[in-house]
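Take a look at this one; I'll ask things after.
Some chains have been omitted; the remaining ones sit where they do in the full complex.
For clarity, chains are labelled A and B in written order, and residue numbers in each chain start from 1.
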Amino acid sequence: MTNVISEIRKDYIYNLILKGERADGRTFDEYRDISIQTNLISKAEGSALVKIGSSQVLAGIKMQPGEPYPDAPNRGVIITNAELVPLASPTFEPGPPTEVGIELARVVDRGVRESKAVNLETLCLVPGKQVWIIFIDVHILDNCGNILDASSLGAIAALLTTKVPASKFGLGEDYPLPVNDIPIATTAIEFGDVVMFDPDVDEESIANTRLTVITSVNGSICGMQKSGTGTLRTEQICRIVDVACEKAKEIREKFLEV
Amino acid sequence: MEECNDNISFFKEGLRLDSRRPDELRPIKIEAGVLARADGSCYIEMGGNKVIAAVYGPREVHPRHLQEVTRAIVRYRYNMASFSVEERKRPGPDRRSHEISKVSREALEPVILTSYFPRSVIDVFVEVLQADAGTRTAGINAASVALADAGIPMKSMISACAAGKVGDTLVLDPMKEEDNFGQADMPVAMTPNGDITLLQMDGRFTKDEFSQALEMAMKGCREIYELQRKCLIGKYAQLETEPFLEVQVCD
């Protein structure tokens, strides 16, 4: 996720921060504009195109019957994958998922899973034999920073519009996938004593540390991930958690519009 | 051509299942400059196909040993999103996408002035977001606009389109049902002045049918070329006073 930006631009951004400003005029806690368009992909069971500023992410859901895991014979399976395709950034390369892409997919997965947004017990078809498999595929289209929040939003927005394709497999009529929660990931970066939400790609490139907090409808925390080679102090962490909870509420309201 | 099912009727009162005439293209929508990070980009819809192309470069080649001393190399990566097709596709390239990447690159390379940029690479990335027969031609059309959008010097645009045969009738731009149950499919790409840069065929054509199908596909390419042109003019007309497209895109 590191990006080559010129030293001059780095200095410029850094100096702005010292003055309490950001290049695009936002406050440190402010998100860029967020838009969510759903059901763009008719071949998918559910889909959502999420834009945060210029960042664009397309999430698609496919479902099919398959075998449960041996240690959870009566529960559906969620498989989350993220493709950081080279179309989206000069720093993404073709090939198998990198560490960065794997981490992103796993954090998105954690949000869906730990919030229990999807009740896996209801996805059992034949106990021990056949369950619904939900594939959450996140396709990054344009990486202008903070694609983790966008991907997490895309995943849950796509799930919210998913129709279980029962008829296609001779399993009765299609029905909307029941979704019980709306986990929202909010990411902040840190440098010096400053904490800044929804970093753009330049801001990401000068930050050492990032913290993502995933919160659920009832205000509880259901996932966290620190990344980057810096450190965080407990007061910083607590402040990020506080703001994250507020921001998540605001973003969650977006879903009422969809 | 998977199967030719004679019980399927592909026409009703001379029109196709989606009400098109045999020689009619599906509705097309082209938009250039849709991505912020890429040097050039284009989103295209051709019927049910939704495809996005990005161009990066000319830029440095990694790994180095791929460099060419006298020209830029061109790379083309055709990729399908897992959710773009009926049955979920495993992520990553398969044999089909490797072949499509190769012939698509060879469809565009003839018009790219690679000698302007020795030791560099021009990368073309095509992502199929939704597939409905004809993704390779949609990808080439988008890539061609994205190359222009990136300011890559080209001798001309490339336009691409397939002709097929269903129920013993030649049709332009087959959609999914016509592709699955048809008798032949032939994707073609060409320059505005009729030089063929992509030609593939499978199924069955007599020599006469082949000639007619080729002519039909070329007619489709010419129509698409007008749309590509309009898209780019629409985008650049305000920006540039010189007739940019006349000079750079058409030869």
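Going forward, a contact is a pair of C-beta atoms (placed from the backbone, for glycine too) under 8 Å apart; a residue touches a chain by one contact, two chains touch by 3 or more.
Predicted, not measured: the structure shown is a model, and the values here were computed from it.
Summed over the full structure file, the protein chains occur with the copy numbers A x3, B x3.
FYI, only the chains that are shown with their structure count from here on.
Computed from the mean C-alpha positions, the centre of chain A lies at a distance of 32 Å from the centre of chain B. Across the complex, chain A meets chain B through its residues 40-44, 47, 54, 56, 58, 60-62, 64, 81, 83, 85-90, 94, 96, 135, 137, 139, 141-144, 201.
Considering their complex, residues 35-38, 41, 48, 50, 52-54, 56, 59, 77, 79, 81-88, 91-93, 123, 125-127, 129-131 of chain B touch chain A.
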